[in-house]
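A quick write-up on the structure given underneath.
Every protein chain except one is present and positioned as in the full complex.
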Amino acid sequence: MPKEFRLILKNADKPGYTPDIDCYMANGGYEALKKSIALKAKETDDGKTKTPQEQIRDEVMSSGLRGRGGAGFSCGLKWSFVDRRSGKPIYMICNADESEPGTFKDRQIIHKDPHQLVEGMIISAFANDVHLAYIYIRGEFPEGARILNKALDEAREKGFLGKDVLGTGYDLEIHVHRGAGAYICGEETGLIESLEGKRAYPRIKPPYFPAVLGLYMCPTIVNNVETLCAVGHIMNMGGSEYAKLGTPRNTGTRIVSLSGMVKKPGYYEIEVGKATIGELIFDDAFGGGLLEGRTLKAIIPGGSSAKVLKAGEKFQMKRPNKDGELESVEVDLLDLPYDFDSLMAAGTMSGSSAIIVMDDSVDIVEALANVSAFYAHESCGQCTPCREGSLWMSKALNRMTSGKGRKEDADYLTHIATNIQGRTICAFGEACSWPVLSFVKKFKDEFEARGAADEAAQLESNQKGAVNSAN
Amino acid sequence: MIIKRNPLTWFEKLYIPALIGGFKVTLSHFFKKKVTMQYPEEKWTVPEGYRGAPYLVKDEKDRTKCVSCQLCEFVCPPKAIKITPPGPEVNAERGNIEKEPEQFEINMLRCIFCGYCQEVCPEEAIFLQKDYSLTGESREEMIYDKTTLLELGGVKESNIKKWDKKAADAKAQQSH
Amino acid sequence: MANETTKAEIKPVETVTVKVDGSRVEVPKTTPDWQGNPIPTTILQACKMVGKEIPHYCYHPKLPVAGNCRMCLVEVGMPAMGRDRKPILNQDGTPKIQKGVLPYDPSLPRGAIACATPVAPNMEIHTDSDNTKMMREGILESLLINHPLDCTICDQAGECKLQEYSMEHGQAKSQFVETKVSKPKQVDLGPRIMLDDERCVLCTRCIRFTRDVAHDDALGIVNRGSYNTIAAYPGSKFDNNYTLNTVDLCPVGALTSKDFRFQMRVWFMKETESICTSCSTGCNIKVGSRENKVYRYEPRDNDAVNASWMCDEGRLNYKWVHREDRLKECLIRNHNSESRSVEWVTIIQELSERLSKCEKGSVAILASARASNEELYLIKLLADHFEAITDCVPRKGEGDDFLVQSDKNPNSNGARAIGIAFSEMGIQIPEIDEGISEGRIKTLLSFGENITRVGMNDELLAKLDLLVVSDILGSHAADKADFLLPGCAHLEKRGSFVNEKGRVQKFMKAVEAPGKARPDWEWLRELVVHVTNEKPADTLPGLFNEMSANNAAFGGIQWKDLGSLGTDIKI
Partner (left out) sequence: MSLNIPQKLESEIEELITHYPEKRSASMMLLHALQEHFGYVSKESIEWIAKKLELKPINVHELVTFYPMFRQEPAGKYVVKVCRTLSCALGGSGKLHKHVCSKLGLDAENHGLQTSEDGKFSVEFVECLASCGTAPVIMCNNEFHEGVSQEKADTIINQCP
């Protein structure tokens, strides 16, 4: 029986639980920090000494934690890329610019349990010799910014933050920085530019890898809210214990944002890969099924930029058989385990772990037009393919939804989207072209039918017009 | 290659049959409609598509279609065209077309009616029209200026309304 | 658009071997960046070294890399790495190459932007493969969907990168059927610049230039996404002294020069290599002219002098060449101030006769540091003959710490090297004044200067027996001259200057001089021959070589050594 496994949201929805530091500490808060900061240099088997910082980084590495923001990149590996020899300060930024449509997990953490984030951040900052860190929170969360500022003040008061953290001589300052309504700030280099007080134009890589040339051209670590929270739990449990949660290579827990046409939309924390998409939608522990009398049409599995999956789709997956050998099996969409690798194998991604469910009442062209309008609005306009292509797609879809579609529009859209993906500075190119490519590919009949119908209607009205004017 | 020349036959050497043949043609014309014209009292009606002197045309809104791109000046084989561009002053009246020639001169003494100007014109602003006989008493008189060329050219409507469409699109976007 | 500088040959210590379109080439491991600092050689630089041009809009060798136009995307292959982090080898021992593909769709290429991607050993670069072409076509289609069909009225037509690349790399037809985005047109960006936002491809060259090179962060991008537009802050003007460089930089017709706007189509213009004469920097320029009319100056790349830039003031300082009050006649005045217009033969003959009567030491010569070295050399021959006192008129103005010098004479160092002027220019002028007023100096030759401007009033001039004036524009001194010889602007003749830093640079003739005016060195030589019986060389290069041979400062350099970029001498 699948059920929620609450680790990060363990306390958030408990009756009487408040975002105060006292409440947090009464529930075991800041113990992980105390534990981490009290670590002593340790000799390893090969005679080298490991600093406390290195030990924390090792724990994170061994936990197998993967970034919860979208790309699912190993957190330990990301930290290992940081240039620690440059002599320049190392900065850390918490990416709380939760903007991927369908996602609303960070909001829960920030609003209900902000100290968990603060603690995770302090440990992560300590582990990476960071003395100045920022929480970049999206502008649409004014309340979240207020709560975080209060939490930071409380932490400062208790000596967890500021000069000489817990008497160890380690200094750390964390500030809240507010965005102002730009999706592109979720891209880490765009976020860095924005934090520098510029337009959020993502940087070219090479040479501007944040781990080497990030904020103010210094090494910088950018991690998602949920990732940083997980660091606290890793230090509590130990990396190898944490790695036992979830499935191999997809460790730990994840908060899944479920929205769209289900009975119980909301956020559900699961062990990664321990629930299937079907369970998340239909099980009473999660979505509780579709609305009465509806059938499933499609789902977007990882925020609106992920490629859409069509109901009834089958995927070839490599699964170990009873002898432990990998063997190809056919898996239905609903039986896909909800984890990073399975969704990637299915040609899409778990992204920010947001599932948008669409049933048979949804007009697929309208849905895509909505998504495309979002991306056209959010393109920063720095590089050519995305600047021109995102609006082009949106205009074409807008034309289709206003009765001026053409039969060839399906191919037309594919042509435009193909010209964007993989040719842009940042992953936004993929984010805006993938929905179009996947919607058109999987629902081509609907696009063509709509185009054909519009053409027929147009022809008819033209003929009528001709007859009328002849009269 | 050597072409062999056949000697004339005895019949051909008589010449008389050939003479008779010639007179027959001549005689037949006595009874046909006359084709010569009493030019200049009589004027020839030129056929459709005749390419005579090039003139400038206006569009249906009485705007000079020429935008002074100077491609005709460039392409003109006898260098008969001379265009003076308008310079930097912004002419608000012209709206989104922005540009028209300050002066446009065609030296009709040089012009060979080749039609390259019409062919190259991206704005469909110059057309070879039906005039074929241009006269004057001085060389200066034969250099037609913009006013003359536009007067002679008249209005030519076109299906392509590039500038108007552009203005309409811009307006539509503003109101959106 | 300004030509992009060809990098000076650098002898590299370390090289990297890459394959460009199938042929193996060695390129230096590092190459200078826009500021001249060594950086890992990029694909674009490497390809340029082996003669392969990669199309680009935002990249410019003299500006920081932006990487936003994506036009320079090329297909690349990298040596495949095994699990042991060593390259996997083919059977014949060559490294196995893995072509860049999209991880989620291996049928599509993953291009690398040539302007920012460093070359790596054994990298394979495909500047002409189907995949590269496909990516270029895609970018051009994107750029063109919202670009207006303005070529007929656009000043950039003929030198527009969008036109050129569309012909070379684009498709004939676009599938675009939507309404184009309309943006502001005819935006008055500053006193010299007009902006058309619809034509802009948002390469940000102008922004980077004015921020990083001219250090006036005046331009930016406003709005977002497809509606992005270049703009100055509302109400403020883009008016530093280097704004017109953005017009050269603009790969399309978005930024146009108000001065050149709608004046002449570029394909009609002849380009002549010349030197700007507005100050002693000696910026290298291209003069655009048609039928003896000058339409514009553009900077010409020369890293030793002006890189790719020039100031607006110098650029627009050409109109005087066509002024109405240009001197066009040779005039001889009698003592009743009645003048007669004569031919050159006559004036040279009569002038030499008068001059040959002059006593040594009774002659003063005021030359101009705007004259060429060759002219000054001939003047020096005259001066030596008469043992005359000489000097040039100083011209001071405001300078800046970029290109503009406070010395406004283009050839001060030439005048000094030849010995007409001295370390402090104009130091002899009071002496000359005194000589005239005391009657020691009876003859004054003035070349290219209005001497009344340096304090020689009518009263003083009246004391002279003979006043010879040669100038380009009419002046009070010209009105007083006994002999008046019309001179030429530098655009109307050939010659050489020595700039502030001692670089000898030559300028070529762009247009014909008006009226009887003819290149000064021609009649100066005739005068020298008549007066001194010497026979200086009778060609301009000959004169230069002769001057150089007779003058230690020039160290015997030859005219042909000057090339188009000039050469340095010790000053």
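To keep things simple, chains are lettered A, B and C as they appear, and every chain counts its residues starting from 1.
The definition used in the following text is that contacts are C-beta pairs under 8 Å (C-beta built on N, C-alpha and C of every residue); 3 or more make two chains touch, one makes a residue touch a chain.
Everything quoted here is computed from the prediction, not taken from an experiment.
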{"item": "Left-out chain, listing which of the shown chains it touches", "value": "A, C"}
{"item": "Identified contact with the non-displayed chain, of A:Ser63, A:Thr189, A:Asn236 or A:Ser257", "value": "A:Ser257"}
{"item": "Selected from A:Pro206, A:Gly266, A:Gly288 or A:Gly347 as touching the chain missing from the view", "value": "A:Gly266"}
{"item": "Identified contact with the non-displayed chain, of A:Met25, A:Ala285 or A:Val362", "value": "A:Val362"}
{"item": "Option from A:Pro52, A:Gly76 or A:Gly102 whose C-beta touches the chain left out", "value": "A:Gly102"}
{"item": "Given C:Ser23, C:Asn37, C:Ser107 or C:Ser236, the one touching the chain that is not displayed", "value": "C:Ser236"}
{"item": "Touch residues of chain A, complete complex, unshown partner", "value": "98-104, 106-107, 132, 138-143, 175, 177-183, 194-200, 216, 257-261, 265-267, 300, 304, 354, 356, 358, 362, 366-367, 370-371, 373-374, 377-378, 380"}
{"item": "Interface with the undisplayed chain - residues on chain C", "value": "217-224, 231-236"}
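One rule holds in what follows: only the chains that are shown with their structure count from here on.
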{"item": "Overall pattern in which the protein chains touch one another (line/ring/star/complete/other)", "value": "line"}
{"item": "Distance from chain B to chain A - Cα centre to Cα centre, in angstrom", "value": "67"}
{"item": "Distance between chain centroids, defined by C-alpha means - chain A, chain C (Å)", "value": "53"}
{"item": "Residues within chain C bordering two or more other chains", "value": "179, 181"}
{"item": "Residue numbers on chain C that touch chain A, as the complex places them", "value": "65-71, 73, 102, 104-105, 108-111, 113, 116-118, 135, 138-139, 141-143, 145-146, 175-179, 181, 201-202, 221, 223-228"}
{"item": "Of chain A, residues touching chain C in the complex", "value": "182, 199, 204, 206-207, 347, 376-385, 387-392, 395-396, 399, 406, 412, 415-416, 418-419, 421-425, 430"}
{"item": "In the complex, chain C residues that touch chain B", "value": "148-149, 151-153, 157, 179-182, 185-186, 194, 258-265, 267-268"}
